[in-house]
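A single protein chain has been omitted; all remaining protein chains appear in their positions.
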């Protein structure tokens, strides 16, 4: 932590800051500059949040954090990449690209069984489908809840695929874990710390989606919440951030892939369906995700997108999904991966 | 809902869209333009979310929603403003400006009792203080939990003030409601729909903070979640949105006040402490909030900001808070209100 | 400038950075931390931009600027506020609130003369009107150019008001200065450095609008361009920034007013017409601007907004403008100003 003093701040203000830093258990180190002084606080970073409050002292201009606030998620603590096993022969974070596919919402058994078979045939590894749906409107379809979980499980079992679904309420973690191989935390819950703490205690791998307004540092801090509760199996998912641009539903931040690869050992996948919001952009952005270094993709697929109860405009038909999987292949090879 | 066809889309595509609109129970109405056709779907807006999926049909360029998606929160359903009674003689949404004040976190009984007395003496009506703290880092101070609730209650009772505190977990709603007069939903939980539904069933007034990336429409939809569960007592709170500007912690969106006043009957207050993140900007932005038409203010006050366990830089001292209350007076009068 | 080394960077990397800092003429000062080192570069800030490139050296994590990059615009160089005289009895930056009013575009002599008389009667001090219009579309009305300048001048003279109008092209600065008392630089040209340099040489006061994505620091750097060319008369104008919120045309960043007041001696006015984009929000946001500490307002007024060739939705009628001026009065008094 670096405390920047105002230009011309009286000497006693600097002395007060130095005293407070010591009081809080850190070692102060002052650089006397031409127009202003700068004081470093040396020590273990864990409790340094309190140092922020020094900004209230007279003569202080601002407090600049230097260290990254995450620890267990960082490459500094664990330099080698984490590979997470999801089912026999299915993992993420290694050489093989992971493909998760399925509809936004579980709507019926027929829909799920058909979709599972189609995406499996085209090469997908994990089946997705929402049973608890976080919808902006209370009047929109809210999901089939436990009935949806059962359908998802059945469809996955029949096709021989592990499944992933979202959990929204800390109270539902055990219920969802009973049916699903992977527990998803949605973008709107990325800073729902009660949920993160509860889910971090589960034995299931966690798929954590970046929020629309979450910085990369905050995203890693959310992963850190799960890790600090004991989980070692957090998969990060970039799914677009909110910007002024409205040609796409969100702005897919693909630079986040190399930035995350540099900072964390956790696997990173990309969801170009939510990231763009329009099915015609899913193919190019899937290829781009692989080229940027993503460990996997999460793609929305629906038998009849124009009838989907949610997210129809961004869902691929079975045919378009098979086409995507074919187009992806040379990019996967170019990235030095298999699929 | 308006479906815009692509220029030169074949007639049969338009016919298919018309058929689907009918199938979904709406009445289609087509405008044949010079370069493209536009089809309106007339009918009750409640289920219109499904219409979005028509964007997947061939020949469709995009689907434009026309109606506002909220209902119970809207002025159309309830034109007169809602005044919410918080305690005998304390309400919000009427002529009198509401002032909520207190520290970010409940840290100790002494801190709370001193603060309650000081803010009460200066003219505040409600005491705030966090017992469950949503912190970006799992290593930051997480709040005193139930012990904090007890301290808050005691300090409020002694000073004769109702209290407000945040609830983060649906499981804690009853616990928090036992101690607190008002239940706060924090910015990070504005789209935590499990929490909104649960809290909407409570009898306590709800203080709903806008999220950092929540549009005004989404904000009203979150209020609608509470209202649709039975609550009639939702107070909206603007507290800054996330933008590229970093001179302030957030960008306080004061235009949201007149926009919300136009669209909803619910009371709107402003939190300039989180909105700016720096104590020296709290005074001018409080005055500006009142001038923009806000029904109340929520201000962070701490006996010794430089020792605060959270949000020190944006907290006012007792002296600064009293000064603020004095400076506010003529602006409150200019706004045709009392305090 | 602070150079933050990577954790565990070898000693020789730190030595290389220290050597480079010396080579560039600064004095290095190293803080040896527990996990990483931090090196301060002490010296005159003017040329420090080159120090940024040190980020390319091995072992360097990032370079953190400490000093504010503006000089002539800063309070450190000139602590007392700058008051700029615009015409006999008309100035900005002192106790009296400045009100600029008029249409977005000069459309005809009748329109301008009528408007000038109406806004003058209601209490405005300066007449605005665009002759060169920066329009997003080449097919939109581009302004009456020199003919517009003549009409503006005539209308201002008849009503006895100084006038302000935008200049877009460095080649037109002399032409516009012949007719206009104040030269406006529009939001889209806030980083048109050729224009800023040219206009900074003019003797006319400059009205510099903040860009839609300009940080406050960048905004002051743009003012610095004018100041460094010799101008001492730069008026800053907050007019809304671009965010994800679409209920308003832009998000009026009123916190910028106290932030700018703290950092610079230059006067700051607010344009709530562009800031909100809808006439019904102009009144509350004008009051809020005054309460936040603004030195003036810039308001769009048109005889018949529904016929305006540009920006009709945000323009006030004569009647609404007179009403605004009346409503403003107690807020102006509350702010300790006159009007």
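So that you can tell them apart, the chains are marked A, B and C in the order they are listed, and the count of residues begins at 1 in each.
In the analysis below, a contact is a pair of C-beta atoms (placed from the backbone, for glycine too) under 8 Å apart; a residue touches a chain by one contact, two chains touch by 3 or more.
All values reported here derive from a predicted model rather than from experimental measurement.
Undergrad: Tell me which residue among C:55, C:262 or C:319 touches the hidden chain in the full complex.
TA: Answering carefully, the residue with contact to the hidden chain is C:55.
Undergrad: Which one touches the absent chain: C:83, C:218 or C:323?
TA: C:218
Undergrad: Looking at C:7, C:81 or C:313, which residue reaches the missing chain?
TA: C:313
Undergrad: May I ask you to list the residues on chain B that touch the chain which is not drawn?
TA: Interface residues of chain B facing the absent chain: 2, 4, 7-8, 29, 31, 33-36, 38, 40, 42-45, 64, 66-67, 76, 242-244, 246.
Undergrad: For chain A, which residues lie in contact with the unshown chain of the complex?
TA: With respect to the unshown chain, the touching residues of chain A are 213, 215-217, 241, 243-248, 251-259, 262, 275-276, 280-281, 284-285, 287-293, 330-331, 333-335.
Undergrad: Against the chain that's been left off, what residues of chain C make contact? List them.
TA: 20, 46-47, 49-50, 52-57, 63, 69-71, 134-141, 168-172, 188-189, 191-195, 197, 211-213, 218, 221, 224-225, 228-229, 242, 278-279, 305-313, 315
By definition in this document, only the chains that are shown with their structure count from here on.
Undergrad: Of all chains present, which has the mean Cα position farthest from that of chain C?
TA: Following the centroid criterion, the farthest chain would be A.
Undergrad: Most central chain by CA mean?
TA: The chain sitting closest to the overall C-alpha centre is B.
Undergrad: Distance from the CA centroid of chain A to that of chain B, rounded to the nearest Å?
TA: Going by mean C-alpha positions, chain A sits 25 Å from chain B.
Undergrad: Report the inter-centroid distance (CA atoms only) between chain A and chain C in whole Å.
TA: Comparing mean C-alpha positions, chain C is 38 Å from chain A.
Undergrad: Find every residue in chain B that makes contact with two or more other chains and list them.
TA: In chain B, residues 213 touch at least two other chains, as defined above.
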